[in-house]
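Yeah, one chain of the complex is gone here, protein chain that is, but the others are all in their spots.
Just so it is clear, A, B and C label the chains in written order, and each chain counts residues from 1 on its own.
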Amino acid sequence: MIIIMDKNSSDQQIQHVLEMLFNRGFDVHRSSGASQIVLGVVGDTQSVDVRDFEVFDGVSEVIRISEPYKLASRTFKQENTIVKVGNVEFGGNKIGLIAGPCSIESREQIKKIAKFVSQTGTGMLRGGAYKPRTSPYSFQGMGEEGLKYLREAGDENGIAVVSEVMDRMDIIPALKYVDMIQVGARNMQNFALLKELGKVDKPILLKRGMSATIKELLMAAEYIMSGGNHNIVLCERGIRTFETFTRNTLDISAIPVLKSLTHLPIITDPSHGVGIRDKIAPMARASIAAGADGLIIETHYDPEAAFSDGAQTLYFDQYEELVKEVKIIASAVNRTV
Amino acid sequence: MIIIMDKNSSDQQIQHVLEMLFNRGFDVHRSSGASQIVLGVVGDTQSVDVRDFEVFDGVSEVIRISEPYKLASRTFKQENTIVKVGNVEFGGNKIGLIAGPCSIESREQIKKIAKFVSQTGTGMLRGGAYKPRTSPYSFQGMGEEGLKYLREAGDENGIAVVSEVMDRMDIIPALKYVDMIQVGARNMQNFALLKELGKVDKPILLKRGMSATIKELLMAAEYIMSGGNHNIVLCERGIRTFETFTRNTLDISAIPVLKSLTHLPIITDPSHGVGIRDKIAPMARASIAAGADGLIIETHYDPEAAFSDGAQTLYFDQYEELVKEVKIIASAVNRTV
Amino acid sequence: MIIIMDKNSSDQQIQHVLEMLFNRGFDVHRSSGASQIVLGVVGDTQSVDVRDFEVFDGVSEVIRISEPYKLASRTFKQENTIVKVGNVEFGGNKIGLIAGPCSIESREQIKKIAKFVSQTGTGMLRGGAYKPRTSPYSFQGMGEEGLKYLREAGDENGIAVVSEVMDRMDIIPALKYVDMIQVGARNMQNFALLKELGKVDKPILLKRGMSATIKELLMAAEYIMSGGNHNIVLCERGIRTFETFTRNTLDISAIPVLKSLTHLPIITDPSHGVGIRDKIAPMARASIAAGADGLIIETHYDPEAAFSDGAQTLYFDQYEELVKEVKIIASAVNRTV
Partner (left out) sequence: MIIIMDKNSSDQQIQHVLEMLFNRGFDVHRSSGASQIVLGVVGDTQSVDVRDFEVFDGVSEVIRISEPYKLASRTFKQENTIVKVGNVEFGGNKIGLIAGPCSIESREQIKKIAKFVSQTGTGMLRGGAYKPRTSPYSFQGMGEEGLKYLREAGDENGIAVVSEVMDRMDIIPALKYVDMIQVGARNMQNFALLKELGKVDKPILLKRGMSATIKELLMAAEYIMSGGNHNIVLCERGIRTFETFTRNTLDISAIPVLKSLTHLPIITDPSHGVGIRDKIAPMARASIAAGADGLIIETHYDPEAAFSDGAQTLYFDQYEELVKEVKIIASAVNRTV
């Protein structure tokens, strides 16, 4: 951490800052230039709120040099983390695909979709049992019963399954049935949940919050990792911007940025990212071209009858077409599906 | 709900849309102009996802006319809801003030602050026991022990107390100790939590999420109200924008907008809104001038030593000064503190 | 245009709205449902400000059905517009590439870069002569002298040239030297400039403003087209969001969205979009994978010595590599470079 004092800061002001630093156990390197005094703070400043020092009289600016995350950082671990779920891998040369309906609606529905999904060569099935709906009057999901059907559907077709939990209380039932636990965008900073997931021995699919910076996404991963669980797949799913034509703005540039900052795999969710059915395939292609390690896509045999998110759910033939396109782009960037 | 068909939509396309509407039990008024066909949908469209119809071939646009919230709406209830907590009222002529530290740090700390707060005529004490911190390496709060001290501090000084819960599991302990339960910005769309708070018979302080629209804030209130709990105070605390000078952008215009859309009281949190100590008082004055029903402010006898958010915490003398200023502005808009 | 009246609107209020509509020469279709009265407005509402009617007592909402742009719309012209500049085409099957330095710095510099650019098979050269710099103390461009060198450099190497004008007064000199005139992001709503460019018979490269919606970009194109100039290439170059890691957020989803709304070609500018040298290639690949018709890229033989934007300027070998990658992705989406 570096503290830059005002040009006109008094000795007393500098002294006060130094004392506050010493009180917290830090060492300080002081360097004085023609027009500024710079204090280099030595020690573990990871948990310091820089604003604590910015407010002191005489302080001009405080800059945190070390990243606030450690375990998630590429500096901490150079090589890519490869997260394996069933036969699917995220973070290696192969692209990992996840597909399925927004919501689990019935045993028949999820089985029918699972069968189709596995036939396309997709290794993982998604399906929501606890649904975060913006209206209390909308379908709220089947709960644990849904998870049971999801498990059966996955097992019958030899593919792994992932589903979202909405808070700590959903973890126990989820562990019984799923291979990977999803944290939704609205829960990315549900710290109680993240901490609990740090103790779990199943991989986590962590979605970026819709107003979360890339650094905050990595801090959320750090929460889980600091509890001991290092099997995390990050997922870009669109950020909130002033543009209203698309549901969100899928931040494709987050892919190369995250690739340089962290060793964790990164996939995208174009279904939520754009929210318009016929824009999903171009965004899926763009994601792979930019270096994404995988995709999570919503598909249903009858999107018009889907209980939720039908408008951004692909028809089966659209999904088959998308898988073909993704394979072509993947080979263009020297990867396989 | 109104569905506008493309100029060139075919009879078959229109027929398909009509069928889907009839299947869901809606009546339809059809009106044809020179250049467009408009379908007026009659029935309870509250839980319809408009995108379900936007994706049909031949559909140009779908507009939801009725608001997606009902109980929270000014149309549903004309007169202001007044929420009473201890001796404090929100939503009536009197301005309600809440003050206290970011975190409860010890029995002594919270008692000392409670004493000061009550002396300024402030009727409610705040203090966090479960802290949503962006870093897992930061102070995480005292938990239930903290709530106990908060209760004691409130009782000794005859003021009500409010504290934040982080998920459903925190509700039971919170109910034992606090007069009002706070839902933080990061939890505004923690729907499992909101639903549970609908069953609670204590008032709720609901903070706007940092990327939540005004409509989404009202939908979050609707979640709680649909469970039976109508005692909600809304709180604007800053939205995330491109401007980085302030921690967030306190959306003062949300105050008059919410006043026209809902009967629920609305207060602001300038401490989190701007995040810079010396900008808090101007924003508190602006809030009251714009019609806010109250304020929640962070104060501490030694902000520099505070365990969290020290930089946006007022010194005691600053808070006293702020209360004076707020009284003057309040009387300028014909209200009292 | 459709006007939805409040449930409780009075006959008098409805009458007032009807009169205002008749005064402006519109016909009205009135349809009354159980809970709402809907007025369908017939006539050319293109230039109506919907808010003019929203403010009337008794009005609940006003919806513009027809797009505010006409000439730029896919409805107006179904087939793609192909803009030809020299040997380069935008909007057909071939991908158009533009490359060159941020600023023209000297005759030697631009000639050296032009030679390299043409050798990579890139058909157009860029170079700024009038520079929109955020600081008045930064290099402001060589002006007309620069344009002269740009022309020479293009001619010597048989490639077309494009450069930015900053206001109406720059158009006359620009016309003498360039094959295509660029409107920068900060000028996208410089309406005086747009109107003047409508009278020019050279193609326009129109960049999206950093806070412009997709609709506003199309309205800016409409300004130029309404003056008679239909040769416009749109350019996505990143929008301003809360994310600060990248200079802007390149909105890749704008590509498929624009492809469906307009017949005009759309390219991207990943250099300005991300602003970080090693993230440019992934974003260029993503753009092509999503369906972009071309790219504009900054390159320089010595980026470290460039007078402006060096940090986002590619080294020659990096640009060569990028052209190769773009060719591979282009063929993956059945296009050529």
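Here is the rule we go by: a contact is a pair of C-beta atoms (placed from the backbone, for glycine too) under 8 Å apart; a residue touches a chain by one contact, two chains touch by 3 or more.
This is a predicted model, so every value here is computed, not measured.
Annotation: of B:Ile214, B:Ile267 or B:Val337, B:Ile214 touches the absent chain (contact as defined above). The chain that is not drawn here is touched, among residues C:Leu125, C:Leu147, C:Ala174 or C:Met210, by C:Met210. Within the set C:Thr75, C:Ser226 or C:Ser331, the residue that contacts the chain not displayed is C:Ser226. Looking at B:Thr75, B:Asn157 or B:Thr249, the residue that reaches the missing chain in the full complex is B:Thr249. Take chain C: the residues that touch the chain left off the picture are 20, 46-47, 49, 51-52, 54-56, 68, 130, 132-138, 140, 166-170, 186-187, 189-195, 209-211, 216, 219, 222-223, 226-227, 240, 275-277, 303-304, 308-312. Listed by residue number, the positions of chain A touching the unshown chain are 2, 4, 7, 29, 31, 33-36, 38, 40, 42, 60-61, 63, 65-66, 75, 240-242, 244.
Listed by residue number, the positions of chain B touching the unshown chain are 211, 213-215, 239, 241-246, 249-257, 260, 273-274, 276, 278-279, 282-283, 285-291, 328-329, 331-333.
Here is the rule we use: only the chains that are shown with their structure count from here on.
In this assembly, the C-alpha centroid of chain A lies 26 Å from the C-alpha centroid of chain B.
Averaged Cα coordinates give chain A a centre that lies 31 Å from the centre of chain C. Centre-to-centre, using mean CA coordinates, chain B is 39 Å away from chain C.
Shared interface positions of chain B, i.e. residues touching 2 or more other chains, are given as 240.
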